[in-house]
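The complex is shown incomplete by one protein chain, all other protein chains being positioned as in the whole.
Right after this comes chain A.
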(Lines give C-alpha, C1' and ligand atoms only; values in the text may rest on other atoms or scores of the structure.)
Protein backbone atom coordinates (compact mmCIF):
# COMPACT_ATOMS: atom_id res chain seq x y z
CA UNK A 1 0.00 0.00 0.00
CA UNK A 2 1.09 3.47 -0.68
CA UNK A 3 1.52 6.09 1.94
CA UNK A 4 -0.22 9.33 1.36
CA UNK A 5 2.03 12.25 0.75
CA UNK A 6 2.20 14.88 3.41
CA UNK A 7 1.03 18.31 2.43
CA UNK A 8 3.80 20.52 1.27
CA UNK A 9 4.68 22.73 4.15
CA UNK A 10 4.06 26.31 3.24
CA UNK A 11 5.01 27.68 6.59
CA UNK A 12 6.85 30.81 7.46
CA UNK A 13 8.31 31.79 10.75
CA UNK A 14 7.58 35.16 12.27
CA UNK A 15 8.64 36.62 15.52
CA UNK A 16 6.20 37.87 18.06
CA UNK A 17 7.64 40.58 20.28
CA UNK A 18 6.04 41.60 23.54
CA UNK A 19 7.39 44.23 25.88
CA UNK A 20 6.37 44.75 29.43
CA UNK A 21 7.67 46.27 32.61
CA UNK A 22 8.54 44.29 35.68
CA UNK A 23 9.39 46.73 38.39
CA UNK A 24 12.10 48.84 36.91
CA UNK A 25 13.12 46.30 34.32
CA UNK A 26 11.98 46.44 30.80
CA UNK A 27 11.39 42.92 29.65
CA UNK A 28 11.07 41.77 26.10
CA UNK A 29 9.53 38.45 25.14
CA UNK A 30 10.34 37.16 21.70
CA UNK A 31 8.55 34.14 20.40
CA UNK A 32 9.14 32.62 16.99
CA UNK A 33 5.80 31.48 15.60
CA UNK A 34 5.12 29.28 12.62
CA UNK A 35 2.46 30.59 10.26
CA UNK A 36 -0.25 29.56 9.58
CA UNK A 37 -0.68 29.04 13.31
CA UNK A 38 -2.13 25.61 13.98
CA UNK A 39 -2.26 25.57 17.72
CA UNK A 40 -4.84 27.03 20.01
CA UNK A 41 -3.96 30.58 21.04
CA UNK A 42 -5.11 30.06 24.62
CA UNK A 43 -2.81 27.08 24.92
CA UNK A 44 0.06 28.97 23.43
CA UNK A 45 -0.57 31.79 25.83
CA UNK A 46 -0.72 29.40 28.78
CA UNK A 47 2.50 27.78 27.72
CA UNK A 48 4.28 31.11 27.34
CA UNK A 49 3.13 32.21 30.77
CA UNK A 50 4.40 28.99 32.28
CA UNK A 51 7.63 28.68 30.36
CA UNK A 52 8.87 32.21 30.72
CA UNK A 53 7.37 32.80 34.14
CA UNK A 54 5.54 35.87 32.95
CA UNK A 55 4.08 37.85 35.84
CA UNK A 56 0.34 37.45 36.08
CA UNK A 57 -0.41 41.15 35.89
CA UNK A 58 0.45 41.19 32.20
CA UNK A 59 -1.47 38.00 31.51
CA UNK A 60 -4.39 39.64 29.80
CA UNK A 61 -2.23 42.15 28.02
CA UNK A 62 -0.09 39.36 26.62
CA UNK A 63 -3.14 37.44 25.49
CA UNK A 64 -4.63 40.40 23.68
CA UNK A 65 -1.43 41.37 21.95
CA UNK A 66 -0.67 37.78 21.04
CA UNK A 67 -4.02 37.20 19.43
CA UNK A 68 -3.89 40.55 17.67
CA UNK A 69 -0.48 39.74 16.31
CA UNK A 70 -1.55 36.38 15.04
CA UNK A 71 -4.74 37.78 13.54
CA UNK A 72 -2.90 40.54 11.76
CA UNK A 73 -0.14 38.37 10.42
CA UNK A 74 -2.56 35.71 9.27
CA UNK A 75 -4.53 38.25 7.26
CA UNK A 76 -1.30 39.56 5.75
CA UNK A 77 -0.41 36.00 4.79
CA UNK A 78 -3.77 35.49 3.20
CA UNK A 79 -3.43 38.73 1.25
CA UNK A 80 0.04 37.85 0.09
CA UNK A 81 -1.01 34.41 -1.07
CA UNK A 82 -4.09 35.76 -2.79
CA UNK A 83 -2.23 38.46 -4.65
CA UNK A 84 0.44 36.02 -5.64
CA UNK A 85 -2.25 33.94 -7.27
CA UNK A 86 -3.71 36.97 -9.03
CA UNK A 87 -0.25 37.95 -10.16
CA UNK A 88 0.45 34.54 -11.61
CA UNK A 89 -2.64 35.05 -13.65
CA UNK A 90 -1.78 38.50 -14.94
CA UNK A 91 1.80 37.44 -15.65
CA UNK A 92 0.40 34.63 -17.72
CA UNK A 93 1.91 31.76 -15.70
CA UNK A 94 -1.55 30.31 -15.44
CA UNK A 95 -3.87 30.12 -18.36
CA UNK A 96 -7.16 31.88 -17.72
CA UNK A 97 -9.09 29.55 -19.95
CA UNK A 98 -7.70 26.47 -18.33
CA UNK A 99 -8.50 27.86 -14.93
CA UNK A 100 -12.05 28.74 -15.87
CA UNK A 101 -12.52 25.35 -17.46
CA UNK A 102 -11.35 23.60 -14.32
CA UNK A 103 -13.85 25.55 -12.28
CA UNK A 104 -16.61 24.94 -14.73
CA UNK A 105 -16.01 21.23 -14.85
CA UNK A 106 -15.88 21.14 -11.08
CA UNK A 107 -19.31 22.72 -10.92
CA UNK A 108 -20.77 20.70 -13.73
CA UNK A 109 -19.54 17.40 -12.40
CA UNK A 110 -20.42 17.79 -8.77
CA UNK A 111 -23.42 20.00 -8.32
CA UNK A 112 -26.95 19.30 -9.33
CA UNK A 113 -27.63 22.94 -10.11
CA UNK A 114 -25.00 23.09 -12.83
CA UNK A 115 -25.01 19.48 -13.95
CA UNK A 116 -26.21 18.54 -17.37
CA UNK A 117 -29.76 17.29 -17.25
CA UNK A 118 -29.95 13.57 -16.98
CA UNK A 119 -31.13 11.59 -19.94
CA UNK A 120 -33.93 9.35 -18.79
CA UNK A 121 -32.61 5.88 -18.26
CA UNK A 122 -34.95 3.14 -19.32
CA UNK A 123 -33.19 0.61 -17.11
CA UNK A 124 -33.75 2.59 -13.97
CA UNK A 125 -37.36 3.33 -14.78
CA UNK A 126 -37.94 -0.34 -15.36
CA UNK A 127 -36.15 -1.07 -12.09
CA UNK A 128 -38.51 1.21 -10.22
CA UNK A 129 -41.58 -0.24 -11.89
CA UNK A 130 -40.50 -3.79 -11.29
CA UNK A 131 -39.54 -3.14 -7.70
CA UNK A 132 -42.95 -1.69 -7.07
CA UNK A 133 -44.79 -4.52 -8.78
CA UNK A 134 -42.88 -7.31 -7.14
CA UNK A 135 -43.78 -5.82 -3.77
CA UNK A 136 -47.47 -5.80 -4.69
CA UNK A 137 -50.07 -8.54 -5.09
CA UNK A 138 -48.96 -8.77 -8.69
CA UNK A 139 -45.78 -10.50 -7.67
CA UNK A 140 -47.34 -13.91 -8.00
CA UNK A 141 -48.33 -13.21 -11.55
CA UNK A 142 -44.91 -11.93 -12.41
CA UNK A 143 -43.29 -15.03 -11.03
CA UNK A 144 -45.63 -17.31 -12.89
CA UNK A 145 -45.03 -15.47 -16.08
CA UNK A 146 -41.32 -15.70 -15.57
CA UNK A 147 -41.69 -19.36 -14.88
CA UNK A 148 -43.67 -19.98 -18.04
CA UNK A 149 -41.03 -18.29 -20.06
CA UNK A 150 -38.49 -20.42 -18.28
CA UNK A 151 -40.42 -23.56 -19.19
CA UNK A 152 -40.51 -22.48 -22.81
CA UNK A 153 -36.75 -22.09 -22.87
CA UNK A 154 -36.30 -25.39 -21.11
CA UNK A 155 -38.43 -27.07 -23.72
CA UNK A 156 -36.41 -25.53 -26.48
CA UNK A 157 -33.20 -26.60 -24.85
CA UNK A 158 -34.34 -30.17 -24.45
CA UNK A 159 -35.53 -30.15 -28.05
CA UNK A 160 -32.15 -28.89 -29.08
CA UNK A 161 -30.38 -31.52 -27.06
CA UNK A 162 -32.62 -34.13 -28.64
CA UNK A 163 -31.86 -33.01 -32.14
CA UNK A 164 -28.18 -32.78 -31.44
CA UNK A 165 -28.29 -36.25 -30.02
CA UNK A 166 -30.11 -37.51 -33.06
CA UNK A 167 -27.69 -36.02 -35.49
CA UNK A 168 -24.79 -37.34 -33.49
CA UNK A 169 -26.26 -40.81 -33.52
CA UNK A 170 -26.95 -40.64 -37.23
CA UNK A 171 -23.49 -39.37 -37.94
CA UNK A 172 -21.95 -42.03 -35.77
CA UNK A 173 -23.81 -44.67 -37.74
CA UNK A 174 -22.70 -43.17 -41.00
CA UNK A 175 -19.17 -42.95 -39.78
CA UNK A 176 -19.26 -46.60 -38.78
CA UNK A 177 -20.39 -47.46 -42.23
CA UNK A 178 -17.66 -45.38 -43.79
CA UNK A 179 -15.04 -46.92 -41.53
CA UNK A 180 -16.14 -50.35 -42.65
CA UNK A 181 -15.55 -49.43 -46.21
CA UNK A 182 -12.24 -47.85 -45.39
CA UNK A 183 -9.57 -49.44 -47.45
CA UNK A 184 -12.09 -51.09 -49.72
CA UNK A 185 -13.97 -48.46 -51.62
CA UNK A 186 -13.08 -45.40 -49.67
CA UNK A 187 -9.79 -43.78 -48.91
CA UNK A 188 -8.65 -41.76 -45.92
CA UNK A 189 -9.48 -38.72 -47.88
CA UNK A 190 -13.08 -39.74 -48.15
CA UNK A 191 -13.29 -40.42 -44.45
CA UNK A 192 -11.92 -36.99 -43.72
CA UNK A 193 -14.42 -35.47 -46.09
CA UNK A 194 -17.27 -37.23 -44.31
CA UNK A 195 -15.95 -36.17 -40.94
CA UNK A 196 -15.72 -32.54 -41.95
CA UNK A 197 -19.15 -32.76 -43.51
CA UNK A 198 -20.48 -34.10 -40.24
CA UNK A 199 -18.78 -31.38 -38.35
CA UNK A 200 -20.22 -28.73 -40.58
CA UNK A 201 -23.68 -30.18 -40.29
CA UNK A 202 -23.39 -30.19 -36.54
CA UNK A 203 -22.17 -26.61 -36.57
CA UNK A 204 -25.05 -25.51 -38.71
CA UNK A 205 -27.50 -27.18 -36.41
CA UNK A 206 -25.92 -25.73 -33.32
CA UNK A 207 -25.86 -22.29 -34.85
CA UNK A 208 -29.45 -22.62 -35.79
CA UNK A 209 -30.32 -23.40 -32.23
CA UNK A 210 -28.19 -20.63 -30.86
CA UNK A 211 -29.97 -18.10 -33.07
CA UNK A 212 -33.30 -19.58 -32.26
CA UNK A 213 -32.68 -19.45 -28.56
CA UNK A 214 -31.37 -15.94 -28.85
CA UNK A 215 -34.44 -14.90 -30.75
CA UNK A 216 -36.79 -16.47 -28.29
CA UNK A 217 -34.93 -14.92 -25.41
CA UNK A 218 -35.04 -11.57 -27.07
CA UNK A 219 -38.74 -11.82 -27.77
CA UNK A 220 -39.45 -13.02 -24.28
CA UNK A 221 -37.52 -10.20 -22.77
CA UNK A 222 -39.33 -7.64 -24.86
CA UNK A 223 -42.74 -9.13 -24.21
CA UNK A 224 -42.04 -9.38 -20.56
CA UNK A 225 -40.86 -5.82 -20.21
CA UNK A 226 -43.78 -4.47 -22.18
CA UNK A 227 -46.16 -6.50 -20.12
CA UNK A 228 -44.65 -5.26 -16.86
CA UNK A 229 -44.86 -1.65 -17.95
CA UNK A 230 -48.44 -2.13 -19.07
CA UNK A 231 -49.45 -3.84 -15.88
CA UNK A 232 -47.93 -1.02 -13.93
CA UNK A 233 -49.79 1.54 -15.97
CA UNK A 234 -53.03 -0.31 -15.52
CA UNK A 235 -52.50 -0.51 -11.82
CA UNK A 236 -51.78 3.17 -11.62
CA UNK A 237 -54.77 4.13 -13.72
CA UNK A 238 -57.33 2.22 -11.82
CA UNK A 239 -58.26 3.54 -8.45
CA UNK A 240 -60.04 0.36 -7.65
CA UNK A 241 -57.15 -1.87 -6.93
CA UNK A 242 -59.24 -4.78 -5.70
CA UNK A 243 -60.67 -5.24 -9.16
CA UNK A 244 -57.25 -5.35 -10.65
CA UNK A 245 -56.19 -7.77 -8.04
CA UNK A 246 -58.88 -10.14 -9.14
CA UNK A 247 -57.89 -9.64 -12.70
CA UNK A 248 -54.40 -10.58 -11.82
CA UNK A 249 -55.53 -13.58 -9.91
CA UNK A 250 -57.54 -14.86 -12.80
CA UNK A 251 -54.64 -14.31 -15.05
CA UNK A 252 -52.29 -16.02 -12.73
CA UNK A 253 -54.41 -19.11 -12.47
CA UNK A 254 -54.44 -19.29 -16.24
CA UNK A 255 -50.79 -18.94 -16.39
CA UNK A 256 -49.80 -21.40 -13.80
CA UNK A 257 -50.50 -24.51 -15.73
CA UNK A 258 -48.92 -27.54 -14.29
CA UNK A 259 -45.69 -27.98 -16.07
CA UNK A 260 -43.73 -31.13 -15.67
CA UNK A 261 -41.66 -30.82 -18.72
CA UNK A 262 -38.61 -29.97 -16.69
CA UNK A 263 -36.45 -32.94 -17.52
CA UNK A 264 -33.42 -30.80 -17.53
CA UNK A 265 -34.03 -29.53 -14.08
CA UNK A 266 -31.73 -30.69 -11.44
CA UNK A 267 -32.56 -33.05 -8.72
CA UNK A 268 -32.11 -31.76 -5.23
CA UNK A 269 -29.07 -33.41 -3.83
CA UNK A 270 -28.32 -33.55 -0.18
CA UNK A 271 -26.27 -30.56 0.76
CA UNK A 272 -24.40 -30.32 4.02
CA UNK A 273 -24.46 -27.06 5.84
CA UNK A 274 -23.87 -25.63 9.25
CA UNK A 275 -24.63 -22.12 10.45
CA UNK A 276 -22.91 -19.96 13.01
CA UNK A 277 -23.60 -16.57 14.53
CA UNK A 278 -20.55 -14.57 15.39
CA UNK A 279 -19.73 -11.28 17.05
CA UNK A 280 -16.88 -9.21 15.75
CA UNK A 281 -15.26 -6.18 17.35
CA UNK A 282 -13.41 -5.41 20.55
CA UNK A 283 -15.87 -3.31 22.48
CA UNK A 284 -18.76 -2.62 20.16
CA UNK A 285 -19.69 -5.91 18.57
CA UNK A 286 -21.46 -6.50 15.28
CA UNK A 287 -23.32 -9.69 14.66
CA UNK A 288 -22.77 -11.64 11.48
CA UNK A 289 -23.96 -14.96 10.19
CA UNK A 290 -21.59 -17.51 8.79
CA UNK A 291 -22.51 -20.69 6.99
CA UNK A 292 -20.37 -23.55 5.91
CA UNK A 293 -21.93 -25.30 2.94
CA UNK A 294 -20.91 -28.36 1.01
CA UNK A 295 -22.39 -27.88 -2.42
CA UNK A 296 -21.64 -27.25 -6.02
CA UNK A 297 -21.03 -23.63 -6.82
CA UNK A 298 -23.64 -23.67 -9.56
CA UNK A 299 -26.28 -24.94 -7.14
CA UNK A 300 -26.68 -21.32 -6.16
CA UNK A 301 -27.51 -20.46 -9.75
CA UNK A 302 -29.63 -23.33 -11.02
CA UNK A 303 -33.34 -23.26 -10.70
CA UNK A 304 -34.92 -26.19 -9.06
CA UNK A 305 -38.05 -27.90 -10.20
CA UNK A 306 -41.03 -25.64 -9.86
CA UNK A 307 -43.21 -26.79 -7.06
CA UNK A 308 -40.43 -28.58 -5.33
CA UNK A 309 -39.98 -27.45 -1.79
CA UNK A 310 -39.27 -23.78 -1.47
CA UNK A 311 -38.26 -23.24 -5.08
CA UNK A 312 -40.93 -20.66 -5.68
CA UNK A 313 -40.26 -18.97 -2.38
CA UNK A 314 -36.61 -18.81 -3.18
CA UNK A 315 -37.40 -17.29 -6.50
CA UNK A 316 -39.66 -14.74 -4.93
CA UNK A 317 -37.00 -13.93 -2.39
CA UNK A 318 -34.44 -13.32 -5.10
CA UNK A 319 -36.88 -11.24 -7.11
CA UNK A 320 -37.92 -9.16 -4.13
CA UNK A 321 -34.39 -8.20 -3.25
CA UNK A 322 -33.17 -7.60 -6.80
CA UNK A 323 -33.41 -3.82 -6.62
CA UNK A 324 -33.15 -3.60 -2.87
CA UNK A 325 -30.15 -2.88 -0.74
CA UNK A 326 -29.58 -6.44 0.33
CA UNK A 327 -28.12 -8.27 -2.61
CA UNK A 328 -26.67 -11.74 -2.78
CA UNK A 329 -23.32 -12.32 -4.38
CA UNK A 330 -21.24 -15.29 -5.40
CA UNK A 331 -17.52 -15.61 -6.02
CA UNK A 332 -16.70 -17.66 -9.07
CA UNK A 333 -13.07 -18.56 -9.66
CA UNK A 334 -12.09 -18.14 -13.31
CA UNK A 335 -8.97 -18.10 -15.43
CA UNK A 336 -7.41 -15.07 -17.03
CA UNK A 337 -9.59 -14.82 -20.14
CA UNK A 338 -12.86 -12.97 -20.16
CA UNK A 339 -15.14 -15.36 -22.04
CA UNK A 340 -17.29 -18.39 -21.48
CA UNK A 341 -15.64 -21.05 -23.60
CA UNK A 342 -14.23 -23.51 -21.12
CA UNK A 343 -14.45 -25.07 -17.72
CA UNK A 344 -16.54 -23.53 -15.00
CA UNK A 345 -17.08 -20.47 -17.16
CA UNK A 346 -18.90 -22.52 -19.77
CA UNK A 347 -20.91 -24.36 -17.17
CA UNK A 348 -21.92 -21.09 -15.64
CA UNK A 349 -22.85 -19.66 -19.03
CA UNK A 350 -25.01 -22.72 -19.69
CA UNK A 351 -26.86 -22.21 -16.44
CA UNK A 352 -27.22 -18.49 -17.09
CA UNK A 353 -28.84 -19.23 -20.43
CA UNK A 354 -31.39 -21.64 -19.07
CA UNK A 355 -33.65 -18.81 -18.25
CA UNK A 356 -34.11 -15.46 -19.89
CA UNK A 357 -32.68 -12.50 -18.03
CA UNK A 358 -35.53 -10.00 -18.17
CA UNK A 359 -33.58 -7.19 -16.57
CA UNK A 360 -29.96 -7.19 -17.52
CA UNK A 361 -27.94 -7.78 -20.63
CA UNK A 362 -27.21 -11.38 -21.51
CA UNK A 363 -24.00 -12.83 -20.15
CA UNK A 364 -22.23 -12.55 -23.53
CA UNK A 365 -23.10 -8.90 -23.84
CA UNK A 366 -22.00 -8.25 -20.28
CA UNK A 367 -18.70 -10.00 -20.93
CA UNK A 368 -18.17 -7.94 -24.07
CA UNK A 369 -18.69 -4.84 -22.00
CA UNK A 370 -16.20 -6.11 -19.45
CA UNK A 371 -13.64 -6.71 -22.19
CA UNK A 372 -14.00 -3.13 -23.30
CA UNK A 373 -13.62 -1.89 -19.76
CA UNK A 374 -10.54 -4.06 -19.22
CA UNK A 375 -8.88 -2.55 -22.27
CA UNK A 376 -9.80 0.91 -21.06
CA UNK A 377 -8.46 0.18 -17.59
CA UNK A 378 -5.15 -1.06 -19.01
CA UNK A 379 -4.81 2.04 -21.12
CA UNK A 380 -5.55 4.26 -18.12
CA UNK A 381 -3.04 2.41 -16.01
CA UNK A 382 -0.22 2.57 -18.48
CA UNK A 383 -0.75 6.26 -19.14
CA UNK A 384 -0.76 6.86 -15.42
CA UNK A 385 2.44 4.93 -14.97
CA UNK A 386 4.06 6.95 -17.69
CA UNK A 387 2.97 10.10 -15.91
CA UNK A 388 4.34 9.03 -12.60
CA UNK A 389 7.41 6.95 -13.20
CA UNK A 390 8.41 7.23 -9.57
CA UNK A 391 5.39 5.18 -8.57
CA UNK A 392 6.50 1.70 -7.72
CA UNK A 393 5.09 -0.83 -10.10
CA UNK A 394 2.91 -3.25 -8.31
CA UNK A 395 3.74 -6.84 -8.81
CA UNK A 396 6.62 -8.41 -10.62
CA UNK A 397 7.78 -7.51 -14.08
CA UNK A 398 6.62 -10.89 -15.14
CA UNK A 399 3.06 -9.79 -14.54
CA UNK A 400 3.31 -6.55 -16.43
CA UNK A 401 4.89 -8.36 -19.33
CA UNK A 402 1.95 -10.67 -19.37
CA UNK A 403 -0.33 -7.67 -19.60
CA UNK A 404 1.70 -6.15 -22.35
CA UNK A 405 1.48 -9.33 -24.33
CA UNK A 406 -2.25 -9.48 -24.15
CA UNK A 407 -3.95 -6.50 -22.60
CA UNK A 408 -7.37 -8.07 -22.74
CA UNK A 409 -6.37 -10.81 -20.33
CA UNK A 410 -6.89 -10.21 -16.66
CA UNK A 411 -4.46 -10.91 -13.86
CA UNK A 412 -4.84 -13.01 -10.74
CA UNK A 413 -6.58 -11.00 -8.05
CA UNK A 414 -8.56 -8.96 -10.51
CA UNK A 415 -12.20 -9.64 -10.95
CA UNK A 416 -15.12 -8.67 -13.13
CA UNK A 417 -18.72 -8.45 -12.13
CA UNK A 418 -21.84 -9.67 -13.84
CA UNK A 419 -25.42 -9.00 -12.84
CA UNK A 420 -28.26 -11.46 -13.14
CA UNK A 421 -31.92 -11.60 -12.42
CA UNK A 422 -32.38 -15.15 -13.62
CA UNK A 423 -30.30 -17.15 -11.19
CA UNK A 424 -31.90 -18.89 -8.27
CA UNK A 425 -30.01 -17.46 -5.30
CA UNK A 426 -27.66 -14.78 -6.48
CA UNK A 427 -27.86 -11.39 -8.12
CA UNK A 428 -24.23 -10.59 -8.53
CA UNK A 429 -21.41 -12.84 -9.63
CA UNK A 430 -17.84 -11.83 -8.95
CA UNK A 431 -15.58 -13.57 -11.44
CA UNK A 432 -12.30 -13.67 -9.55
CA UNK A 433 -9.24 -14.50 -11.60
CA UNK A 434 -6.93 -17.08 -10.05
CA UNK A 435 -3.95 -18.94 -11.47
CA UNK A 436 -2.55 -22.38 -10.79
CA UNK A 437 -0.90 -21.00 -7.70
CA UNK A 438 -4.04 -21.61 -5.69
CA UNK A 439 -3.70 -25.32 -6.28
CA UNK A 440 -0.32 -25.36 -4.62
CA UNK A 441 -0.16 -25.51 -0.87
CA UNK A 442 1.81 -22.45 -0.06
CA UNK A 443 -0.18 -19.33 -0.69
CA UNK A 444 -0.04 -16.53 1.83
CA UNK A 445 -2.32 -13.79 3.00
CA UNK A 446 -0.69 -11.49 0.45
CA UNK A 447 -1.65 -13.73 -2.44
CA UNK A 448 -3.51 -11.96 -5.25
CA UNK A 449 -6.48 -14.26 -4.80
CA UNK A 450 -6.81 -13.22 -1.18
CA UNK A 451 -6.42 -9.55 -2.06
CA UNK A 452 -9.10 -10.10 -4.66
CA UNK A 453 -11.38 -11.47 -1.97
CA UNK A 454 -10.75 -8.35 0.08
CA UNK A 455 -11.68 -6.14 -2.85
CA UNK A 456 -14.79 -8.21 -3.44
CA UNK A 457 -15.83 -7.70 0.16
CA UNK A 458 -15.16 -4.01 -0.26
CA UNK A 459 -17.44 -3.84 -3.28
CA UNK A 460 -19.99 -5.74 -1.20
CA UNK A 461 -19.81 -2.92 1.34
CA UNK A 462 -20.17 -0.13 -1.15
CA UNK A 463 -22.94 -1.80 -3.10
CA UNK A 464 -25.01 -3.40 -0.38
CA UNK A 465 -24.25 -7.01 -1.14
CA UNK A 466 -25.18 -8.43 2.21
CA UNK A 467 -24.87 -12.12 1.46
CA UNK A 468 -21.74 -13.39 -0.20
CA UNK A 469 -20.70 -16.92 -1.02
CA UNK A 470 -16.97 -17.62 -1.05
CA UNK A 471 -15.24 -20.84 -2.12
CA UNK A 472 -13.43 -21.67 1.10
CA UNK A 473 -10.60 -23.64 -0.46
CA UNK A 474 -10.26 -21.25 -3.40
CA UNK A 475 -10.96 -24.14 -5.77
CA UNK A 476 -14.19 -25.47 -7.20
CA UNK A 477 -13.08 -29.05 -7.66
CA UNK A 478 -10.92 -31.31 -5.62
CA UNK A 479 -7.93 -33.02 -7.10
CA UNK A 480 -5.24 -35.47 -6.08
CA UNK A 481 -2.83 -33.04 -4.51
CA UNK A 482 -5.45 -31.60 -2.18
CA UNK A 483 -4.80 -33.67 0.86
CA UNK A 484 -6.41 -33.25 4.26
CA UNK A 485 -3.56 -31.11 5.61
CA UNK A 486 -3.72 -29.02 2.45
CA UNK A 487 -7.43 -28.43 2.97
CA UNK A 488 -7.04 -27.58 6.63
CA UNK A 489 -4.22 -25.17 5.94
CA UNK A 490 -6.11 -23.46 3.15
CA UNK A 491 -9.33 -23.25 5.13
CA UNK A 492 -7.50 -21.72 8.07
CA UNK A 493 -5.92 -19.11 5.82
CA UNK A 494 -9.18 -18.12 4.18
CA UNK A 495 -11.11 -18.10 7.46
CA UNK A 496 -8.54 -15.88 9.08
CA UNK A 497 -8.24 -13.52 6.15
CA UNK A 498 -12.00 -13.19 5.77
CA UNK A 499 -12.28 -12.52 9.49
CA UNK A 500 -9.71 -9.77 9.15
CA UNK A 501 -11.51 -8.28 6.17
CA UNK A 502 -14.85 -8.42 7.94
CA UNK A 503 -13.41 -6.51 10.86
CA UNK A 504 -12.01 -4.01 8.42
CA UNK A 505 -15.41 -3.78 6.75
CA UNK A 506 -16.92 -2.51 9.97
CA UNK A 507 -14.90 0.65 9.48
CA UNK A 508 -16.03 0.93 5.86
CA UNK A 509 -19.73 0.65 6.42
CA UNK A 510 -20.21 1.22 10.12
CA UNK A 511 -21.01 -2.33 11.05
CA UNK A 512 -23.74 -3.77 8.89
CA UNK A 513 -24.70 -7.31 9.71
CA UNK A 514 -23.78 -9.69 6.91
CA UNK A 515 -23.99 -13.30 5.90
CA UNK A 516 -20.89 -14.98 4.57
CA UNK A 517 -21.24 -18.47 3.16
CA UNK A 518 -18.15 -20.60 2.87
CA UNK A 519 -18.51 -23.09 0.11
CA UNK A 520 -16.61 -26.36 -0.06
CA UNK A 521 -16.68 -28.70 -3.05
CA UNK A 522 -19.19 -31.46 -3.03
CA UNK A 523 -16.46 -34.06 -3.33
CA UNK A 524 -14.96 -33.57 0.09
CA UNK A 525 -15.70 -36.17 2.69
CA UNK A 526 -18.14 -35.74 5.53
CA UNK A 527 -15.34 -36.13 7.96
CA UNK A 528 -13.46 -33.29 6.33
CA UNK A 529 -16.57 -31.18 6.50
CA UNK A 530 -16.85 -31.74 10.21
CA UNK A 531 -13.22 -30.89 10.72
CA UNK A 532 -13.79 -27.61 8.94
CA UNK A 533 -16.95 -26.89 10.87
CA UNK A 534 -14.96 -27.44 14.06
CA UNK A 535 -12.29 -25.08 12.90
CA UNK A 536 -14.65 -22.21 12.15
CA UNK A 537 -15.77 -21.46 15.71
CA UNK A 538 -12.18 -21.55 16.87
CA UNK A 539 -11.21 -18.80 14.48
CA UNK A 540 -14.34 -16.72 14.60
CA UNK A 541 -15.78 -15.99 18.00
CA UNK A 542 -19.08 -17.76 18.01
CA UNK A 543 -21.56 -16.10 20.27
CA UNK A 544 -22.86 -18.22 23.05
CA UNK A 545 -26.33 -19.54 22.99
CA UNK A 546 -28.79 -17.46 24.90
CA UNK A 547 -29.86 -19.31 27.98
CA UNK A 548 -33.32 -18.47 29.08
CA UNK A 549 -33.83 -18.89 32.75
CA UNK A 550 -36.83 -18.22 34.88
CA UNK A 551 -34.72 -16.17 37.25
CA UNK A 552 -35.34 -12.45 36.91
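Simple rule for what comes next: a residue touches a chain if its C-beta (ideal position, glycine included) is under 8 Å from a C-beta of that chain, and two chains touch if they have at least 3 such contacts; residues count from 1.
Here is the rule we go by: contacts and distances are computed from a predicted model.
Engineer: One chain isn't displayed here; going by UniProt, is it "TBC domain-containing protein kinase-like protein", "U3 small nucleolar RNA-associated protein 14", "NEDD8-activating enzyme E1 catalytic subunit" or "BING4 C-terminal domain-containing protein"?
Structural biologist: Of the names offered in "TBC domain-containing protein kinase-like protein", "U3 small nucleolar RNA-associated protein 14", "NEDD8-activating enzyme E1 catalytic subunit" or "BING4 C-terminal domain-containing protein", the absent chain's UniProt record gives "TBC domain-containing protein kinase-like protein".
Engineer: Among the options A:14, A:291, A:419 or A:496, which residue touches the chain absent from this view?
Structural biologist: Checking each option in A:14, A:291, A:419 or A:496, the one touching the absent chain turns out to be A:419.
Engineer: Would you mind spotting which of A:14, A:160, A:285 or A:337 touches the chain that isn't drawn?
Structural biologist: A:285
Engineer: Touching the hidden chain in the full complex, which residues of chain A are there? Just list them.
Structural biologist: So the residues of chain A touching the missing chain come out as 1-8, 10, 36, 39, 42-47, 49-51, 74-75, 77-83, 85-86, 88-90, 94, 96-97, 99-115, 118, 123-124, 127, 131, 279, 281-285, 322-325, 327, 369-370, 373-374, 376-377, 380-381, 387, 394-395, 410-417, 419, 427-428, 448, 451-452, 454-456, 458-459, 462-465, 504, 506-511, 541, 543-544, 547.
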